[in-house]
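Quick one: the structure is below, questions incoming.
Every protein chain but one is kept in place in this view of the complex.
After this line comes subunit A, so read on.
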């Protein structure tokens, strides 16, 4: 790699600190390593203006994107924020994955995880948020998740672009020999309107590096935007239609070997013994090793490694969990519902008194199963280890965590590990886990100097996931004689995702705050009841749980919005009107619901066997309403005719991307609602591959119609909020069509699923 600016590195850092944004620059001052790494990635003729922007002599703008592209469009969205303020010519903008550094940390992801209501502006919530921002700034955790990328990048990326723009204007004015105040930036050029002369960014980028800005660059007003709010073609798509996009599984290195690994089918089980005699004699096998608690075969080809692994006779010690089943887990949940330690997430008014005085009490119990992520790209990681260094290549959502795991596996310092993040063939939370980085490095360490690509089978992927938690959720909803809701009580039992995740990263670390993810979507929904209580009981099992697209919202939205439908029907009220009555102080949510209802023709008659169901849910700063319309045939087979979706995500940076994410979230949620179930039998996962864990396919894809409701409120996320409402919308539609209330997912187990291709 060329390092043309090595001699002026100090100069760059000072320039970046002053010019890289008085606002974003403080991070550079404290943690200059990111700027240095970015400088190392600079090629001849390029000028780095700050840690996010480099400009080449031909005017090409390179934006360093510190988040993972897993289909959610962040390469495009974040580059748009920079380009908008930079006044770049969009056609000359390219994107590069940023290296690991504290300057690229995600602050929003930690703030959003705090267990407070979005409306809570009180002292405690306010000060904890403030402290979390400070700590998050210091931690500098680069992570992609929680639908935070655009929210977190909204200020910083625009400031990075604005600072670079001001530096370029100064340099351009100098070159044109005119005053800086007489110039402006336009489409990649510094323009002097009075003389009609202009100079391209590429011609003055080198000089711009030396500009020190004296005042804070001003951001454009929304009226001045030309890029934000439009839908340029996504920058990652061309490589994804010709086979050239490089995913982790596609990494090829000189002298690379391939590996497959077997670990205990029962979570927490240990290796008792193994006999690799036969495997060692097989074609292409280089070595059979013990690694990361399992047995791995290293061979010259992915398939040969797998074949040989299948020939290793392994005995496992299942430990104490070899008899656990889904049934025993739910029996424990039911017991802990009554006997476990309760975390109260919300307690307004006097719920028990209101229930005692209610004319009707709706009682219901909902159950949801464990779910696997099942990313299309099976989990994989390539690692190269020698005495002093390690390098890994893996599609991942948290490079610093991958580095930590690889360093531990190779017994090295984190500084001696390089992490490369290619495209992710799906993430959905799964690729924030460090298991592959650890395993691959532990295996590669045993063939020093040779890169080893560890590829999991689909079965490995399904049986060794960190699952969406199974849960039990009970409701008691009180209605008065007129059918008006007067009390809402909800107690949920499940494992804690955050405790599980943190326990894997830092065993023994205490949980300082209750886990918001367990009750999110249940305690923070916008509906107002005078008396309401939402509680959670943590009930741990040996099944590892993790972040699954929309996390707690994925299950709580189903339970809450189904229970809400039950209450509406008990009150003999229209489900949309019933909800609107509870949203009097939440005009934003009410408007989203009304938009979806109007677009779906809510209330217009449907023929027998057809029904509409509605669900409204607020998550990750956005509010989404979905209305599903289904046809249920006599045999229970079902067709989803249409899904109407309305979303308020504040404003849409790239509207087509918002629409794409709603479509995506809905399909992900539909697959889970209809088919998704990971069952535990004898302590292990029963499902193994797609035939046991079915996916929605094209034949069952309804028309999805998305309406963006622009509110101008702070930016909300879009990667996840489309998922939570769909399961309830479907179940409520099935109820409307058939009178069957389904309280346990997946819907297929109750006999309602798409017919598929005949």
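Just a few scattered comments:
In the analysis below, a contact is a pair of C-beta atoms (placed from the backbone, for glycine too) under 8 Å apart; a residue touches a chain by one contact, two chains touch by 3 or more; residues count from 1.
Simple rule for what comes next: contacts and distances are computed from a predicted model.
The listed choices are "Isoquinoline 1-oxidoreductase subunit alpha", "ABC transporter ATP-binding protein", "3-oxoacyl-[acyl-carrier-protein] synthase 2" or "Peptide/nickel transport system permease protein"; the UniProt protein name belonging to the chain that is not shown reads "Isoquinoline 1-oxidoreductase subunit alpha". Contact with the chain not shown here comes from a single listed residue; of A:67, A:151, A:209 or A:258, that residue is A:258. Screening A:242, A:315, A:387 or A:635 for touch with the missing chain picks out A:242.
The hidden chain makes contact, of the residues A:276, A:355, A:667 or A:753, with A:667.
Within the full complex, the residue among A:194, A:331, A:356 or A:376 touching the omitted chain is A:376. Only one residue from A:233, A:313, A:506 or A:530 touches the chain missing from this view: A:233. If you put the missing chain back, the residues of subunit A touching it would be 70-73, 233-234, 236-247, 249-250, 252, 258, 283, 301-304, 374-378, 423-428, 455, 457-458, 656, 660, 663-668, 670-671, 689-691, 695-699, 701, 703-704, 757.
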